[in-house]
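A single protein chain has been omitted; all remaining protein chains appear in their positions.
Lettered A and B in written order, each chain numbered from 1.
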Amino acid sequence: MNRKTFLRSAMALAIVGAMAGTTVVQAQGKQEPIRIGAIYLMSGSAAMYGKFAQQGIQQAIDEINAAGGVLGRPLQVLMEDSQGKAATAIQAARKLVYQDKADVLMGLDSSGVAQGLVPVLPELRKPFIITHAATPDVTGKLCNKYTYRVSVNVHQNMNSAAEVAVKTGKKRWTTIGPDYAFGHQSWEFFGKYLKEKMPDAELMKEVAFPRFGAEDFTPFIDNIMASKPDGVLISVWGGDMVNFVRQANNRGFFDQDFDVLFTVGAATEVLTALGEQLPEGVWVGTRYWYGAHDNELNKKFVADYKQRYNAPPSYNAEGAYVAVYAYKAAIEKAGKVDGDAIAAALKGLEITAPTGALKFREGDNQALIGPTWGKTGPMNAEDKIRSLTEMQTFDGQKITPPVDAECKL
Amino acid sequence: MGSLGLALLNSLDIGLLLFIIAVGLNIVFGVLNVINFAHGALYMLGAYLAFSCINGLGMPFWATLLIAPLGVAVLAVLVDRLMLRFVYQREVTDSLLLTFALLLILNESVRMVWGTGIHVVEPPELLRGTVTLPGGIRYPVYSLFVIFAGAVVLFGLWFLFNKTRAGKIMRAAALDRDMAQVLCINTRLVITGVFAFGAWLAALGGVVAAPMRAIDPGMGDKIIIESFIVVVIGGLGSFPGALLGAIVLGLIHGLGGRFLPEINLMLPFVGMAIVLLLKPHGLLGRRASL
Partner (left out) sequence: MLSHEKTMNDTPGTQASLPARAGRTGGSATLAWGAWLAAAVTLILLVILPWVAPYFYIFIATEVLILGLLAASFNLIFGYTGMLSFGHAAFFGVGSYAVAMLLQAYQWPLLACLLAAVVVATVLALVIGFFCVRLNEVYFAMLTLAFGMMVFSIAHQWRSVTNGSDGIAGFAVTSFGLGLDVQLGNPSVYYHVVLVIVMLAAALLYLICRSSFGLILRAIRQNPERVAFCGVNVRAYRLASFTVAGAFAGLAGGLMAPFLRIASPELLHWSMSAEPVLMTILGGSGYFLGPFVGAAMFVLLEAWITSMTQAWMLVLGIILAFMVMFFRRGLLGTILDWFQERK
């Protein structure tokens, strides 16, 4: 064999070998941490949600580690960016489990991502707690024994929204929602629940579904205003909601006669960005409002969060916080750090959260919690966001519809 | 005025902003035969610099309008001297690829410096709020300013190309670079200058757009496709073509968004394809005068 070709082959092999060899070396030792893999939106128009979730996670981890950890081991979080794409999230989940050796998983802001990722979870054999994505499918037709959700789903939220809509007495409703699962399902189920409660309600044909991440909402705003509704259900969220409200103000959207419901509008991420630009008198919903729960745990949680991060906790932060504690409880119940065991231990688990008692329903692994709805009121000077008036927190047991027949756990 | 009128006004607003941004792409292609894939990133950089100047340094909007594009132009000079000089003599596709690499670099740099979330810039005091137009429609003052700015840029460029020596040199170099060199016009200076000028225009568009749009790391990618559509429809390398293309695209967005929302995503590309198939050199034909 020629020396040059031998050298070249050897060089090629060496390069390949070096690249293959740069896998993360595991920390060996008695105090090997329990790794939580977290997949959230860390970029794009809703990047704040992922950031606040991370803050919630970190607060929970610091508290737990200070108290001795779980089964004597500290917790550690590994964040991954879903970029709002299911394919990215699936690959991130594989990386977290196979390369970074994550023991448990959590996350997901986007319903579209959840729809793509949840069917893949049984292959990974690690439990996944969803803390934000609201599509009912993941506790419905896509449900599996590894997937749990601590946050409100579209059914619970739209059932409550319908209650609020009935209170306004308005009959003709339309919607502006993002053009993906969340937007469409919100409208679908709002319509269903509204009709049940108020049979003479009219669901208008003129609806608007701008693309998620669209910059220009003005054509949609103009269209909806021209169609003269009595009430508008708006499920636009994140950076889109910020853009939407600014542009809507320019068009005089909020000066019209119709009632406005923002389905997930009471997000501190959005309210902080908008400040006074979100007018008073619009209805906003959320799965968790920091000022709505008068118990010791919530007071401590909010106080600690404000001290750490100089802002009141958003619902995404609280959801992530709760999920970490849920894992703590489940791992301690299971007695070992094993994916299947923890997933089984989560079943029917009941813990105390800042919102009160929280239980995963056994039929579909959905937490029985109710959202909080309120009307925007005067600015809260200390927290620098709008306060909520006429607050109503719905009872999780009553507002959650029965287990979807398509879910067979 | 009615909804049609509003849609048309929107179209004008969108169109003239697009014109400010895209005309630089056309000028650079016309004179240098380079398709700057990173043109959108330069626009984005202008918007981010505006954000830093206004929100970070507290500069007034009008000063930012002058300073931020200059900063981007300086960067463009560096890019030209350090990177593009290697590909000017090669096929157009090489400059496409190199500027694409530049795009990746700029996108990530912006993410690293300013973070991955969105930023918001408020319009200056003078331009906030809305006015009521004849017909009872409320229209944002800032959008009217954008239309005004577009018109200013339009006339400024027309004046530059037709009445000034610099403009005539650029047109000469666009027509025949070798000949211009023979005539002792300093081609190197023209090349760098034109590229910087194109970048300056893109960044100017960014500063103008900043109070209207969400400033996020994806805005450059969105606008480069828009710019390509504009220059293709109007005619690669043609200055009046850029205006026509921008207005057409503005109309597609404004009217399509209002009346055909189910397929509005597709319409600009259909327009682009139709023009390329029927008149590949654009609606204004083969390289109408710069």
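Everything below uses one rule, namely that contacts are C-beta pairs under 8 Å (C-beta built on N, C-alpha and C of every residue); 3 or more make two chains touch, one makes a residue touch a chain.
This is a predicted model, so every value here is computed, not measured.
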Using the touch definition given at the top, which of the shown chains does the missing chain touch? A, B
Consider the whole complex, including the chain that is not shown, and state which of B:V74, B:L126 or B:L265 touches that chain. B:L265
Missing-chain contact, candidates A:K85, A:K145 or A:K384, resolves to A:K85
By the document's definition of touch, the residue of B:L8, B:I67 or B:V87 touching the omitted chain is B:V87
What chain A residues would touch the chain not displayed? 1-2, 4-6, 8-9, 12-13, 16, 19-20, 22-24, 85-87, 90-91, 94-95, 98-99, 111-112, 115-116, 119-120, 123, 142, 179-181, 184, 211-212
Footprint left on chain B by the chain that the document does not show: 33, 35, 83, 86-87, 89-94, 96-98, 100-105, 107-109, 111-112, 176-177, 221, 225, 228-229, 232, 236, 262-263, 265-266, 269-270, 272-273, 276-277, 280
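Criterion: only the chains that are shown with their structure count from here on.
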Taking the mean of the CA coordinates per chain, how far is chain A from chain B in Å? 37
Chain B-facing residues of chain A, complex: 42-45, 47-48, 51, 81, 208-209, 211, 213, 215-216, 218-220, 222-223, 226, 239, 242-243, 246, 250-252, 273
Mind listing the chain B positions that touch chain A in their complex? 3, 6-7, 10, 14, 111, 115-118, 120, 130, 138-140, 213-214, 216-219, 222, 253-254, 257-258, 261, 265
